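Encoded as structure tokens, here's the structure I'll be asking about.
Note that this complex is displayed minus one protein chain, with the remaining chains in position.
When the chains are written out, they are named A and B in that same order, and each has its own residue count from 1.
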Amino acid sequence: MKPRIYLALIIVPLGLILAAVPANTTHPYKLSPEDLLEYVNSGMQYFSPDEVAHMLVNKDPSLVLIDVRSEDEYDKFHLPGAINIPLASMLEEQWKDYLNQDLRYNVFYSNGTVNSNQAWMLTRQLGYENNYVLQGGLNFWVETIMNPTEPSSTSPVEEIAKYDFRKGASQALGGGSVVESSKQPAPDLPKIAPRPKKKRVEGGC
Amino acid sequence: MGPLIINDIISQNTNFFLAFLIGIGFGFVLESSGFSSSRKLAGVFYGYDTVVLKVFFTAAIVAMLGLLFMSLFNWIDLDMVYINPTYLWSTIIGGAIMGAGFITGGFCPGTSFCAASIGKIDALFFIGGMFIGIAIFAEAYPLLEPFFKGSFRGTPTLPQALGFKDGVVVLGIIVVALGMFWVGEWAEKKFPREEY
Partner (left out) sequence: MSESNKPKKKTRYINPYLGGVLLGLVLIAANFVSGRGLGASGAAKSVMVATVNTVAPEHAENALFYSEYNASHPEGPMKAWLVFQMLGVIVGAFLSGAIFNRLKFKVEHSPKITSRRRIIFAVLGGILFGFGSQLGRGCTSGSALSGMGVLSLGGFISMAFIFGTAFALAWFFRKNWI
């Protein structure tokens, strides 16, 4: 039989199979259980309240605070500049581009740490990076930043410096009072396509 | 899980060594299929020798089928594989100039190296000409740079541009290619030329 016919007999059925079968879209971004345990034990996903306050005071554009509580709780009080993505609706299509991006740091927070950590685990296993958790949540935030405890005069210099910073931050961020409940519009994020990791950059043929 | 280099399964040095081996395979196949002869290469444009058509399209189809099937079995992650970016006008004009070079010189860079390594002197001159051409481009680069970097369309794939699935486009290409093979065989019978 002519080689051409052989070839045709092989590639046409293969092509038909490919045309019929749906494409494979599983991507191995997940952390293995061991890696995940190591990660959470080391607390690498945490942003301390001091760090966040620092970024807020400096109006650092790379920070996005995400309130994972329900809408009502968000309306009552939320951190300045935070957007509201309730945990229950986190998988909705409209939030995907906010959660899966590589431009800014998303810091989840809730009242304590349970819900924000849940949000973190969820998004991490979807393969989204750049998501973090506010250490201690709002409760800790109020204790440390909003109402910092005044160190005694015999404390080390760093303690006093930290206290001064927190006092200043709490004033800049609205003091101990409730932040205006105006629903702040979520920050404008450029439409980023789900990004594959580093592509082999081999230009020029 | 491929590509091996991305997931750090092999080191950069192994990568270069394997590149060498892959090159050996490449050169061997090209030369043994007859791509070291400028006359055979130019034959596709006159009908008397359509080896370029057959090898080219068979290789492209085999590669497409192979990569897509490997992706189905999760042996390779196609998101990590390099896809040529599309700079519309520089590709078009560059392609046209290359076409003129092809019919004039009868070689393309890859085949010219093959031919040169088996002793074809015209291939050596072709390679020399290539270096001159690159030098001309380098000198003209400041002028050409905006054109060279313009009309960037990202890295679309043909299925994305056409709006069909990958498999459907591959099937279409297979059908078109088989048609071309049949036409090629007919042309070879109709326009035979003495070999020299």
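We adopt the following convention: a contact is a pair of C-beta atoms (placed from the backbone, for glycine too) under 8 Å apart; a residue touches a chain by one contact, two chains touch by 3 or more.
In this text, all values refer to a predicted model and were calculated from it rather than measured experimentally.
*Asks:* Going by the touch rule given at the top, which residues of chain A touch the chain that is not shown?
*Replies:* 3-4, 6-7, 200, 202-205
*Asks:* Just checking the interface: what residues of chain B touch the absent partner chain?
*Replies:* Residues of chain B in contact with the hidden chain: 2-6, 10, 15-34, 36-39, 42-46, 48, 51, 54-64, 66-67, 70, 75-76, 78, 80-88, 90-110, 112-123, 125-139, 141-142, 144-145, 148, 153, 155-161, 166, 169-170, 193, 195-196.
What we mean here is this: only the chains that are shown with their structure count from here on.
*Asks:* Taking the touch rule as given, give the residues of chain B at its contact with chain A in the complex, in rising order.
*Replies:* Going through chain B, the ones touching chain A are 1, 3, 5-6, 58, 61-62, 65, 68-69, 71-72, 74, 77, 79-83, 85, 165-168, 170-171, 174-175, 178, 181-182, 185.
*Asks:* So in the complex, which bits of chain A are touching chain B?
*Replies:* The touching residues are 4, 7-8, 11-12, 14-24, 26-28, 196-203.
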